[in-house]
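The complex appears here minus one protein chain, its other protein chains still in place.
Presenting chain A:
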């Protein structure tokens, strides 16, 4: 049935075209022979093809275009005819003798065009007549095309300012009047189209209508091109008239399209100066009209306009653009209770963008917008609508992008309240956006209040929301998120130690709520920030006012101790151990022996109780040794206790090579170069010897287990230690000892049962080279080395 319809339509179209062409042929012949009577007759017959009701607008357009081309020729003919002496006035009458109205009016418009050009009558009179006469076509499609033809032939003949058709006075008014009237009539026809024909074809009709919309919109375009329309005229005449039409037509499609048209075709400054009027129309539109898109475009245009030049900004202030827009949006939302939440958010989002562009200094405006948004969202719970949440993200990102400064955004009290309406997933996304913004702009957050506010914003990342734990979170994503939080913590900084301490307390408060999964990521940056503060406090140790400072390193260390405790409870013992050692070292720098001792104790406890993996133990013990070596704050007793413990741990490692290495490392605990009271050569040697013993044992063990001796690497390494202490002047380390060690190594390497190890060989070789090199240096060092024989 429908296929038939399409086929039939094709048939009708081709029949129409055929009829048109045939008459056009006769018309041409009449034109060629200057036969006016026949020309009129055949052109009228040709135009009669346009009287069809059978074609869809699309096909009708095809037919119309053909007729249009023919009419151009006819117009030329009329022009020549007047040159030959035929009175244009007679011609104007003559074409009106046609009995059928549609051909008559097409011809009338065509002659009218020539009439205006002849200037025998004022353009305005002819135009007025034409636009009036066209009322005779009440059929929507035919009427639209006819009036579109009228608009087309008249657009270069309007009595505009500067036009050759300009009359005496106020003729722009006539031009405007003409276009407005044509527009009004076309719009009426267009709107009426929907009521024609059976209801079941409504959808199809709406589609057809939408194809025709540009015919109507073209009038607005023509209006916008009339030079003579100044702001006053636009304000007083053009806009009210157009809006009246738009509002009164009560048609969804038309209202949407035309409002958009108005916004797009007229200049921005006009919009700005007529905001009241323009915005006043929005709440009056049909509730189904997609106002949000239109309004958004308006705001977008205005934003761009504001961005285009700084000179126009005062205008915006003068007309109070923001409050007007804000009011209008409020009213629109009120007037359209069915508007989906997405629409509401889109509107506010556009408004926010607008105010950010236009009034970057008025943060309160932005906050107002967010506040209004919150009011709308309240009572709706979390948003389910995917698009709406996306739109909120866009809304919230806008201030960040604009100010490049989270600090500004933090001043927006409604900002976090909007975020509350996001689901936790989106919330995280938003939080990440915020952090990224901070990172990108290297924003420094310098007060505790702001930190507090910021954490409020990104709490989605800081802790599990709603008490629900989402198992499906991707591990990598999670790490990524937490790493960004860690980076963020580094961005908090204030030169004022008091404030910085507050910041740290705030951060601590928040991150401790983060749960075991987050703490390993968030504690380290906190610790390091704190240590940084400690160092800063040291720098200004002398308090010039002698007041009792509330922020002391001690206090910080207490805080750190507590913090780290939580970390060891998670458990993350290795991390905690490392951090304890860091803290100990910092305490060392502050000469706080008991504190440092406490940290070490904690580290040791962790080592003993929590770290069971042998590899972790090796790493830990080396860390302990390294740190301990640098400690200078300890008294003899404390130090002895700690070194003793460390050596003890070293010797208890599982694998011999590990033992060996740990033990020779311990030797450094007894020999600190820049501290004279820390040079216990004897105990150094003891350590080294012990290491040698262990190396030997290791060698034998491997011999026993695998039938071949292990590598000599350990020996070479011990040799290096010997050389080190020898060079540092440890009296207990003698040439003889070194000599025998070298020999031992050489023997071992030459032994049949040894496993060849190129790395060990290379190390040994370069050690020997070093000895040679030192010898050749001469001087004190050279003398020292001289006795060693290689």
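Heads up, the rule we're going with is that a contact is a pair of C-beta atoms (placed from the backbone, for glycine too) under 8 Å apart; a residue touches a chain by one contact, two chains touch by 3 or more; residues count from 1.
Simple rule for what comes next: contacts and distances are computed from a predicted model.
The UniProt record for the undisplayed chain lists the protein name "Vacuolar protein sorting-associated protein 26A-like isoform X1", from the options "TRAPP II complex", "Vacuolar protein sorting-associated protein 26A-like isoform X1", "Ribosomal RNA-processing protein 7-domain-containing protein" or "Tax1-binding protein 3". From the options A:16, A:57, A:112 or A:143, the residue with contact to the chain not on display is A:143.
Only one of A:51, A:390 or A:532 touches the chain withheld from this view, namely A:51. Only one of A:132, A:320, A:334 or A:498 touches the absent chain when the whole complex is considered: A:132. Among A:192, A:554 or A:622, the one in contact with the hidden chain is A:192.
Per the touch definition above, the residue from A:86, A:101 or A:559 contacting the chain not shown is A:101. From the set A:7, A:32, A:80 or A:93, the residue in touch with the chain omitted from the display is A:93, counting the whole complex. Looking at chain A, the residues touching the absent chain are 51, 93, 96-97, 99-102, 104, 132-133, 135-140, 142-143, 192, 196.
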